[in-house]
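Left out: one protein chain. Kept in place: all the others.
Order of writing sets the chain letters: A and B. Residues in each chain are counted from 1.
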Amino acid sequence: MALLEVKDLRTYFNLPEGTAKAVDGVSFSLEKGKTTALVGESGCGKTLVSYSIMGLVPEPNGFVAGGEIMFREEDLLKFSFSRMRSLRGKTISMIFQEPMTALNPVFSIGNQLIESLMTHGTGDRVGAKKRCIEMLKEVGIPGPDQRFDEYPHQLSGGMKQRVMIAMALLTNPDILIADEPTTALDVTIQAQILDLLKKMQKKYKTAMLLITHDLGIVSENADSLTIMYAGKVVEQGDVKTVLKKPSHPYTQGLLRSLPSMHSPGKKLYSIPGVVPQAINFPEGCRFRTRCIEAKKECENEPSLKILKNKVKCACFFRK
Amino acid sequence: MLEYYINDILRSLFVLVIIGGGIYTVLRMNRNRIWHDVFRQIWSVPIARISFGVICLYLFVFLLDSISYPLFKEVNKKHVFVNSRTLLEVIYTPAREESYSAPMAKYQFTDKKMENKGIHPAGTNINGEDVLMNAFKGIKVAFTIGGLTTLIILPIGIFFGLIAGYFGKGADTTVTYVYSTLACIPEILLLIALMNIFGNGVLQLCIALGITSWVGLCRIVRGETMKQKNMEYVQSARALGQSHFRIIFKHILPNVMHIILITSILRFSGLVMAEVILSYLGLGVPPEIASWGIMIDQSRGELARDPMVWWNIITAFSFMFILILSVNFFGDTIRDVLDPRTRVKGVKA
Partner (left out) sequence: MRVFSENSMKEKLLEVKDLKVYYPKYKGIFKKLAYHIKAVNGVSFSIKEGSTLSLVGESGCGKTTIGKAIISLVPVTHGSIVYDGDDITNIPEEGRKKIAQNIQIIFQDPYGSLNPKMKIGYILDEAVRVKYPGLSRARTAEKTVKLLEKIGLYSNDYDKYPHEFSGGQRQRIGIARAIAVEPKCIICDESVSALDVSIQADIINLLVDLQREEKLTYLFIAHDLSVVKYISTDVAVMYLGRIVEYGSSDQIFKTPLHPYTISLMSAVPEVESKKKKRRIILAGDVPSPVKTPSGCPFHPRCYMKREECERIELKFEEIGKGHYTACPFNRGVK
């Protein structure tokens, strides 16, 4: 049973050069206790999807042009500002990419943790502080009592990200959106953080939306996978199936260009061309300008259809 | 007799060349892709358009007031030089009265009828001079002070800012020491002291203002230079073995230009106001030259009179206010467009 269902989401930008259809008909769902990965390169619209769910689309240029986001049988897009605000941070939480700038440097981390609890809970400050210190211990911060009063600049990148995770999970949210949570971190710290997220998810049964461009992280941490290109979903399905036998030409190209897939000496495969800008998305299948299998039919837009192996794929030439 | 003609022609040409050069530079910049976009963006803001129009009007009057030819009088069968007459005076020739008269009034204060039945839209001052004419002449002073002072500040501020920011250590310490000391002295007091030494005069005022104002620009250029110095394109230039001179002037300076432009435009209004204040204190331009500050100074006792003479100070103030407001709006728009932080970026997914 899907906890959150995004149906045909469209988010556009009004720019002086025209309307940029940055997210153009994206659908996926989140299940309790499972992780859905949203994968794509820069310019595909994945971060914008997360902002649309949270109601944080940058104004004045950006706006949600259509679609539904069903959560507990209600459409989030129809929520009023104040109702969305009461959901944010309490039921749906978000972890951002840059731990360096996501915490306010002038407040102690304890202050910021308590603030998020107090906004959404009772006025009991003492109880809130106890819960925060417990949470800090759970995410693996040594000496949580002292750290509570420290400031963000006294912590390392990995620590800051753990604090962000603590902040996000304090209120026991149903949904956690993690937007490239480990891109700015070192590899060994990345391993720690991903391990922590898995542990937390198991304990609290949170549904997680993991946004990333790293297929390695996806293969080890996600259950289902949605691949985006130029604002549209091109492939969607179970992680193991998609990564083992990719269907869409774009997914195939992505996997083929990973250096780990090649032995040294053989030329790396690279997808020809560049990602188009949101203003100039091509008509029809948006990948056709770079696809080696492109034919005349690709001038029409392919729809997502279910293939034999239960994976959804948006290509005319796949069964 | 010929010298006077040459004198006036040279002076007129000088101003024409400067304004012509300015227009030509802007048109050349417009051909460049980047600047064309910048201009288009500035033009798309209504306030900027209005401000620009107002500034152009002021500049037009300034231009008219700068083109002149000499006037002679026959005395004992010899031509004697009387005065230079500017184009402005040719177009707008108010009559000279004897004393005060209210705007659009028919009678002077001295109960005499107006000479030549003239109409004075802004009244006349104690000497019977047309107030509006004086205000127009004040424009010339304002632009001269603003422009000349900026021309003095720019090379000093930019040079020391670049040196201090790029070389650091000794050079930076020296420059910082100098401008910090200078900045500790209250500007007004320093200006008063300098003007007492130099004496009254337009050029002296420009130099004095230049000495007190270069510090601000220098600080900003220094900060921006230090930021650019650590950028990788500068490291690349160093790795290619480029000389310091080349790196500073060919690489760093163009990237500091935008902030210099913004600062200079916004400071222009400060300079105009400084002149007004100093002339009011009697330390600015000599009282024979008509400037807004002199007008305000002259109107000191007038407000207490019965009947009150308000048109002198109000006219001077309005002219100054409108110019400074327009320059500020225009400068703000330029800053919004050029400042890399506030620029509207494309869609980031």
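Assume contacts are C-beta pairs under 8 Å (C-beta built on N, C-alpha and C of every residue); 3 or more make two chains touch, one makes a residue touch a chain.
Just so it is clear, the structure is predicted and the values come from calculations on it, not from any experiment.
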| item | value |
| --- | --- |
| Residue, one of A:S80, A:Q146 or A:S270, that touches the chain absent here | A:S270 |
| Contact residue for the chain not shown (choose from A:P16, A:P105, A:G123 or A:P259) | A:P259 |
| Chain not shown: contacting residue from A:S82, A:Q146 or A:T188 | A:T188 |
| Chain B residues that touch the omitted chain in the full complex | 33-34, 231-233, 235-244, 251, 254-255, 257 |
| For chain A, the residues touching the chain missing from this view | 41-42, 156, 158-159, 186-192, 194-195, 213-221, 243, 253-255, 257-262, 264, 267-271, 274-275 |
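Keep this in mind: only the chains that are shown with their structure count from here on.
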| item | value |
| --- | --- |
| Euclidean distance of C-alpha centroids - chain A vs chain B, Å | 54 |
